[in-house]
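With one protein chain withheld, the remaining protein chains of the complex are depicted in position.
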Amino acid sequence: MNVDLFLFYAFATLAIGSALLVVSLKNIARALFLFFVVLFAMAGLYLFALADFVAITQIMVYVGGVLILLLFAFMLSNKELLNDLQQTTGSLFSLPTWKVLPLILFFLGIMIYGIIEWQQSTPAWMTTAIQNNTVIKSTDNNIHQLGIKFMTQYVLPFEVISIFLMMALIGASHLSRKDLQK
Amino acid sequence: MITLTHFLVVSAFIFCIGLYAVLAKKNAIMILVGIELMINAAILNFVAFGKYDKINYGGQIFALFAIVLAAAAVAVGLAIILNVYRYYKTVNPDQIRELKD
Partner (left out) sequence: MDFLLNISPICTAFLTVVIPLLAFLYQAIVGKKDQSGLVGTLAIIFSFVLSLLTFLDVWNAMPLSSEITWFKIGNTTFTVGILLNNLSSLMLLLVSTIAVPVHIYSKSYMHGDAGIHRYWMYLSLFCFAMLGLVIMNNLLLMYVFWELVGFASYLLIGFWYTKDAAVQANKKAFLVNRIGDLGFLIGIAIVYSQFGTLNLVTLFGNDGLIANTSVENGLWISPHNSMDAIWLTVTGISFFLGAMAKSAQFPLHVWLPDAMEGPTSVSSLIHAATMVAAGVFLMSTLFPLFNDTVLLIIAIIGTTTATIAAYFALAQYDIKKILAFSTISQLGYMMVGIGIGTWDAAMFHLLTHAFFKCLLFLCAGAVIHEMAHLKAHSKQDFDPQDLRNMGGLRHYMPQTFILMTIASLALAGFPLTSGYLSKDSIIISAFEWASAKGPMFQIVPITLIIVSIMTAFYIGRLLFKAFFSELRIKSLLGSSVDLNESPKLMLWPMYFLGICCVFPLFSFNPISYHDAWVMDGLLVQYPYETNHTAHLVIPMILTVGALSVWVLAWRWYAQGQYPLHANSLANRISLNQGYLNIFNEKIIVNSVLNLSKLSYWIDRHIVDGFIHIFINFIQQIALLSHWLDKNIVDGLVNTFGKIALLLGNFARSTQNGKLQTYLYSVFLLVIVGLVYLLLR
């Protein structure tokens, strides 16, 4: 077993295990901090898909933005659960919801089945890419290429998304204004 | 050798966990977390497939777009949650039943 596969499994295990803990912990504050770990592990997994810029963005946007927001929202919204932070008694995990669990497992089975089925027939664009040797290599400068692509080929969606992001942020700040009615 | 299947299986797990959080958790913030998990699983799929598209870089670019959109969604969602909390004094979706006839 080579090192990169070992690291991949380590990151995958870390991501899945942390995600499981996130959904099964009672204490939401702890769950949110564990969510960091999940995001970090996911960023690590992106690296294995040779998407280094995406991984960096992930860490910056999520950890720097989303998580801070989540923590703020959590602290603003739930006084009773803030008390849970001081609480040490009681069980750590909440019980799984029995109505949802079989459905999720069934869906997982369907997806795994679909993935295995899909393995038999690789799509044509992938085989041609492999044949033309147009597959991203670990030696490629991704950030350079991505910058060119954003400013040329994907300039319209890039601008649209920028405006959209701005609108969303303005809307969000408007919504969370205290004197909404006045 | 890390194949495409590895990524797909991992993303399937993460997606399912996110889905579980959305359907089962009794806190709106955790539902948002579940949504983020599902989006992350989708992003993982984007970048995994994007490996085979060096000409357009479609996978990675859309992964970036998705991250931005997710961030925007979280911002709006959290604002909505705060308003809901102000209005109902709770963030438990079971106790918010205005959709009922």
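Odds and ends about this structure:
Order of writing sets the chain letters: A and B. Residues in each chain are counted from 1.
Following the convention adopted for this analysis, a residue touches a chain if its C-beta (ideal position, glycine included) is under 8 Å from a C-beta of that chain, and two chains touch if they have at least 3 such contacts.
Note that the coordinates shown come from a computational prediction; the quantities given were computed from them, not determined experimentally.
Here the chain not displayed is in touch, across the complete complex, with A, B.
The chain not shown here is touched by just one of A:Tyr9, A:Phe36, A:Phe107 or A:Phe150, and that residue is A:Phe107. Residue-level contact of chain A with the missing chain is found at 99-100, 103, 106-107, 110, 113-114, 117.
The chain not displayed touches chain B at residues 19, 22-24, 31, 93-94, 96-101.
Here, only the chains that are shown with their structure count from here on.
Per-chain CA centroids place chain A at a distance of 7 Å from chain B.
Interface residues of chain A, counted against chain B in their complex, comprise 4-5, 8, 12, 15-16, 19-20, 22-23, 28, 31-32, 35, 38-39, 42, 45-46, 48-51, 53-54, 57-58, 61-62, 65-66, 69-70, 72-74, 76-78, 81, 96-97, 99-101, 103-105, 107-108, 111-112, 115, 118-119, 125-126, 129-130, 134-136, 140, 142, 145-146, 149-150, 153-154, 157, 161, 164-165, 168-169, 171-176, 180.
Remark: chain B residues 1-2, 5-10, 12-21, 23-25, 27-30, 32-34, 36-37, 40, 43-44, 47-48, 50-57, 59-61, 63-65, 67-76, 78-83, 85, 91 touch chain A in the complex.
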